[in-house]
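Presenting chain A:
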Amino acid sequence: MTPALLLEIVIGGLTNGMLLFTVATGLTFVFGVLQIINFAHGAIYMLSAYLGYTVCQALGGTAGAYWLALATAPLAAGVIGAVIEMVLLRPMYHREHLMQLLLTYSLALVIADSTKFLWGAEPKMVALPGILAGFIQVGRATLPVYNLAVIAVGAAVMVGLWLFVNRTKLGHIIRAGAFDAGMTEALGINLRAVYTFVFALGAWLCGLAGVLIAPVTTVSQGMDATMLLDAFAVVVIGGMGSIGGAFIASIIVGLFGAFGLMWFPGLAIAFTFVIMAAILLIRPWGLFGRPLE
Partner candidate 1 sequence: MSGEVLLELKGVRLSFGQVRAVDGVDLAVAKGDLTAIIGPNGAGKTTLFNLITGRYRPDSGRITLDGQDISGRPSHQITRRGVARSFQITNIFPSLTVAENVQVALQITDRQTYRLLADFRPLGRERVAEILDLVGLTDKAGHPAGELSHGDQRTLEIALTLALRPRLLLLDEPTSGMSSWETSLVTDLIGRISTEMDLTVLFVEHDMSVAFSAAKKVVVMHQGRVFAQGEPEAIRCNEAVRAVYLGEEE
Partner candidate 2 sequence: MGRFKRDILVFGGGFVVLLVLGRFLGGYHLRVITEMAILALFAQSLNIILGYGGLISFGHAAFYGFGGYATAILLRETSLGLIPILVAATVLTTAWGLIVGAVCLRAARLYFAILTLAISQLLFVIVFQWYSFTNGDNGIHGLKVSEWMSQPYHYYGFTLGVVAAALFLIRLILSSPFGYALRSVRDNRQRVEYLGANVWTIRLVAFGIAAGFGGLAGGLYVGFDHMAYPMLVHWSKSAEPLLMIILGGVSSFWGAPAGAVLFVFMELILVKVTTHWLFILGLTIMILVLFFPKGVWGFVEARLGRRKVGGAP
């Protein structure tokens, strides 16, 4: 294990971690505010990847196509998210947990199968634009520009979210709403709109991750389940509702996965699961979670 190889693996792990974080943070944020576990998160991620693919195809796979996809597909995901929240989730807020979970779970099935219907079952490829396809030499390590870009995006998301939640008025409102919905509403704040926004934001983040990952993997059926499970692992490890926890957990899972892949390929999912189980045995609420019951 040379330092160069170590660096490459670490960067690779962080890349996956940041992609994971982008999805997981939406999941944990939605839960923290709306108290709903969105099983359809993975499906929205996949849907956005497919939409990104279509945008790229429509523009003939030119260099600019990817950037356009990056701009539009997550936005579409966000809009879809808003619609889902307004039409399907709103009637469910006062219902029992089982029903809420069933709703998002079945929504996941619907969206996932829709992608199969709309795009077919064969995997799709999205081209990586030139700038991102290059490599940077750091000492003896060869690092893909793409990886560094994704890490930068992930860090930006983290910082952006933190600033948003802690430093903006809307962020404060959201935190207040998560803490005491009744009081917040009594103060005249339109909590409904806030909820829609939060869900849409979560969907947008999913969408972003979907388009980001599209060039380095195949856009195909089943990517929703893989991502959803990893995102759940992150949220469980980090603690539901904790964005900071999701960040740390994503890094842990990403790094473990990268090293695990080197030594035990094919058992990647077992890894995340083992970490998840281990952490839950010590801290049933995750690293930074608050007891709910």
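Note that in this section contacts are C-beta pairs under 8 Å (C-beta built on N, C-alpha and C of every residue); 3 or more make two chains touch, one makes a residue touch a chain; residues count from 1.
Basis for inclusion: all candidates are chains of the complex that A comes from, given by their letters.
Predicted model only: the values in this text are computed from it and were never measured.
Undergrad: Just give the number of the candidate touching chain A here, out of 1 or 2, all from the same complex.
TA: The answer is candidate 2.
Undergrad: List the residues on chain A that touch candidate 2 in their complex, please.
TA: For chain A paired with candidate 2, touching residues are 37, 39, 88, 91-92, 95, 97-99, 101-103, 105-110, 112-114, 116-117, 225, 229, 232-233, 235-236, 240, 266, 269-270, 273, 276-277, 280-281, 284-286, 289, 291-293.
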